[in-house]
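Apart from one protein chain that is not included, each protein chain of the complex appears where it belongs.
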Amino acid sequence: MTRVLKAGILGATGTVGQRFILLLAEHPGFSIHALGASPRSAGKTYAKATKWKMSQSIPAPVRDMIVHTCEPTGEFLDCDVVFSGLDADVASEIEMAFLKADLALFSNAKNYRTHEEVPLIVPLANSSHFDLVPYQRSKHALSKGFLITNANCSTSGLVVPLKALQDRFGPLSKIVVTTMQAVSGAGYPGVSSLDIMDNVVPFIGGEESKMEWETLKILGEVNPELNGFTLLKNTKVSATCNRVPVIDGHTECVSIEFEQRPAPSVEEVIACLEAYRSEAQALGCHSAPEQAIIVSREEDRPQPRLDRENGKGYSVTVGRVRECNVFDIKLTLLVHNTILGAAGSGVLLAELAQKKGLIA
Amino acid sequence: MTRVLKAGILGATGTVGQRFILLLAEHPGFSIHALGASPRSAGKTYAKATKWKMSQSIPAPVRDMIVHTCEPTGEFLDCDVVFSGLDADVASEIEMAFLKADLALFSNAKNYRTHEEVPLIVPLANSSHFDLVPYQRSKHALSKGFLITNANCSTSGLVVPLKALQDRFGPLSKIVVTTMQAVSGAGYPGVSSLDIMDNVVPFIGGEESKMEWETLKILGEVNPELNGFTLLKNTKVSATCNRVPVIDGHTECVSIEFEQRPAPSVEEVIACLEAYRSEAQALGCHSAPEQAIIVSREEDRPQPRLDRENGKGYSVTVGRVRECNVFDIKLTLLVHNTILGAAGSGVLLAELAQKKGLIA
Amino acid sequence: MTRVLKAGILGATGTVGQRFILLLAEHPGFSIHALGASPRSAGKTYAKATKWKMSQSIPAPVRDMIVHTCEPTGEFLDCDVVFSGLDADVASEIEMAFLKADLALFSNAKNYRTHEEVPLIVPLANSSHFDLVPYQRSKHALSKGFLITNANCSTSGLVVPLKALQDRFGPLSKIVVTTMQAVSGAGYPGVSSLDIMDNVVPFIGGEESKMEWETLKILGEVNPELNGFTLLKNTKVSATCNRVPVIDGHTECVSIEFEQRPAPSVEEVIACLEAYRSEAQALGCHSAPEQAIIVSREEDRPQPRLDRENGKGYSVTVGRVRECNVFDIKLTLLVHNTILGAAGSGVLLAELAQKKGLIA
Partner (left out) sequence: MTRVLKAGILGATGTVGQRFILLLAEHPGFSIHALGASPRSAGKTYAKATKWKMSQSIPAPVRDMIVHTCEPTGEFLDCDVVFSGLDADVASEIEMAFLKADLALFSNAKNYRTHEEVPLIVPLANSSHFDLVPYQRSKHALSKGFLITNANCSTSGLVVPLKALQDRFGPLSKIVVTTMQAVSGAGYPGVSSLDIMDNVVPFIGGEESKMEWETLKILGEVNPELNGFTLLKNTKVSATCNRVPVIDGHTECVSIEFEQRPAPSVEEVIACLEAYRSEAQALGCHSAPEQAIIVSREEDRPQPRLDRENGKGYSVTVGRVRECNVFDIKLTLLVHNTILGAAGSGVLLAELAQKKGLIA
């Protein structure tokens, strides 16, 4: 039996931090051990420091925990794993300090996703990228620490079915994706009600380039020397990102062209997606969903309100798989943006790391 | 000076009919002369027969008009023009009866859009298709009647910038479009609140095939013999249609590939769209907007709530014109689905017909 | 140990019926045994007959059950309890037929709530009204059957704190309540999105008189002879009911005047509400919440999205208890309208009936 891991949370009072707390508090494999936030919150109890916005209450054991500043000292040094929900403007420095303190760090921040020796992993897609951890440790002279980043929320949904298709049918040549993203993706207070009620905002700063670039790293490979990543070179991704009046759940409309000719049929694509099984499932990770990809055959699904909790928020739901007039296949997918698309990815990555023996 | 035309409205109590009434009541060129609806409504005053849903009140002169059944008798026979907002399940028979009664009919119903001798016209895009009217009259032995259909609401927005680009840069080879459509497009009661609050519905029955097919007819040409239409053969259109929690205004994300190499630049595309001028504008039609296409250079526009009233609902607003990783150009457009996308198209088509001498 | 009861559901395909199915399917004390719906659905599997609208999937054992018409024959005759989510326009006849067939019936329909020998019970408020069952049986010559109605959704929330206050402080003289009700209260398709997006509808047909009258019966008493009900005579209730763009959860703003002078203080009222314990809790009913009334001391609670799941939807959450300039006390309460306010009441009433020995 695996032992219970002591978990620290950086950015614990923010939206992603709150989700980490909910997921970890009810998780048998972790105990919440240290909470970090801005100096403004430090010294207060968690309940006092936080504008709590989840529909479940603050877990009782966390209410009275004292919030600390985000420094690799005190209780954080006892942590087996540290999850970061830090804002990008402070994440670079803090996360590097934690890494240098030889801590095992799982970050939702974008800052290190593009770094050459930092894995960018969606746990249901490219857990093989953990193979770079030994190189990362050697480079930073660490014995047990490492830094893993999870992907942008919209990328996290996209790459799971793409990975299934690429594994089965070979390279994808062209991908055009248009997203309709939930407001919770922008944190709190985030999107003003005056901007989104009865409205669509056809722009999310930085989101499109993140989707386009991250997909190429995630669907790419670790070098044979296990010292870097080879990004996809022959796959073109074009993303358009919109904000819509939905609370949780990003919907993505995707058109795909395969290199393989003839392209797989609709039924072959559906069969491939339904059969897809990630390493997180194979290793029996606690949070891994029964099905990584749930394919709905109803013509009007997936819908955020009805499908975002599928697999407790860890599954990607795919529907409307059909032929495309321009490319080969079109489909619509849904990902829970704060579970598989953010904090849940971190938790599942930690489970994977433990299963893979990277956490003592 | 043009004389005031007597207008009849079929399906006058429905959502599209209500919009026709608002547009015509404040229009100097029309007087509302006859109202048709189902037998259930016939014999009642308009105010009593109608579940009025517009934010402006029922125009005073219309309140007490008596609603008739939709037959080409009585007051309808005096009408210079008849607008149809009929549901598809009754439109075929009624509209044919009105056509055979030698009336000038502008229909928002989909039933005759695909007919060989019926023009399908978006007034800011392909008013040249009126050239088929003499052939249509000869075929049906009419002296003054004809039947013109306007396009689906989402098609109506798409084809205006596509027409501008095709006119200037030659054939478009590939178009991928994803829509986020307003609930008013489904009529009343239409979309249940339980289906759309905090949600996206990734499917609208029949909408995608309509967008894909109608675009090819509208951007195609009248035969040299003026007795039929040649649809585009080398343009591929792939549409994905979604319903979002927006009251009015369809947003569409479009990726475009040109045949021409090198493809036009972003700045050339913007200049082309801004310079585009439709025949409706050139002829001085009353409802023609000052700009058929308004290009916004702000990064987060167009937005339905802020831009749908542009040009009083007759303009198409285009934003986010930028390069596409997969095709040549991406852009986002917005169309007011019940004005340019429905009733307003009918009104502007009638103005065009009058300017072109098709209405005595 | 109590035995598992066979449950029938009338109106099983509707909104309330769907909620009954979710609640019963995961309930250890019931097995779903018979499903009834309109002749249009009869003979189909439940999955085919139903436009399912819940965010959880149809429970697996129910998917393939065959739906019957609503007649007291076949599998319904084996049922220990029958729950009715029937529409008012068919409930009178069907429910009477089931009662005459000596079945134990729990109805969410309004039809028999006002009947002299039919108890109207909110399970957290007036379970003493079960005392009329023997009289009801004698009058209809039944051995094991009976008919219990639950209250209107908005009444169900209101009477719980009122009952607590009346029990402790004596008669309430005046109650003014204004509701903000969720769209799910109107069933499916129910409220059109065009009516409620960016809007409030300040009227719900029949709702205000139901709240005003039902409160007087529920807070009244069973006659000493146990053969009828004495309604409150000296309590005046004035209700104003509004529909707001909320999916689930009715919010109610209440001003209360007590007969007792001096009136209880804010802190006495809070203490009374927190200490309140219903018979359903005392008897250990499975679905009874730990707290019938949860009092929030945060100034901006209760909120439907954050508090409607309190007590799994069976608790009433009360907040903003404060002095009133005009009466004595003001408070705001929240009730989950489809759980405690509808199907959940029925389930909890059945648990109560079993505990009280009314179900063999």
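Order as written gives the chain letters A, B and C; numbering starts at 1 within each chain.
Following the convention adopted for this analysis, a contact is a pair of C-beta atoms (placed from the backbone, for glycine too) under 8 Å apart; a residue touches a chain by one contact, two chains touch by 3 or more.
In this text, all values refer to a predicted model and were calculated from it rather than measured experimentally.
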Visible chains in contact with the missing one: A, B, C
Full-complex contact with the absent chain, from C:320, C:336 or C:355: C:320
Chain not shown: contacting residue from A:50, A:166 or A:184: A:184
Omitted-chain contact residue, chosen from C:71, C:87, C:212 or C:259: C:212
Contact partner of the left-out chain, one of A:53, A:110, A:140 or A:168: A:53
Chain C residues that touch the omitted chain in the full complex: 174-176, 178, 180, 197-203, 212, 236-238, 240, 242, 244-247, 251, 253, 255, 299-306, 319-320, 324-327, 330, 332
Touching residues on chain A - with respect to the absent chain: 53, 183-184, 188-198, 245, 247
Touch list for chain B against the chain that is not drawn: 53, 55-56, 197-198, 247, 305-306, 309
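Here is the rule we go by: only the chains that are shown with their structure count from here on.
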Touch-based graph of the chains, sorted into line, ring, star, complete or other: complete
Cα superposition angle of chain B on its copy chain C, in degrees to the nearest 5: 180
Same-residue or different-residue interface between chain A and chain C, half as cut-off: same
Farthest chain (mean CA position) relative to chain B: C
Centroid distance [mean C-alpha coordinates] between chain B and chain A, Å: 43
Computed distance of Cα centres, chain C from chain B, in Å: 48
Chain A and chain C: spacing of chain centres that average the CA atoms, whole Å: 41
Residues within chain A bordering two or more other chains: 197-198, 247, 305-306
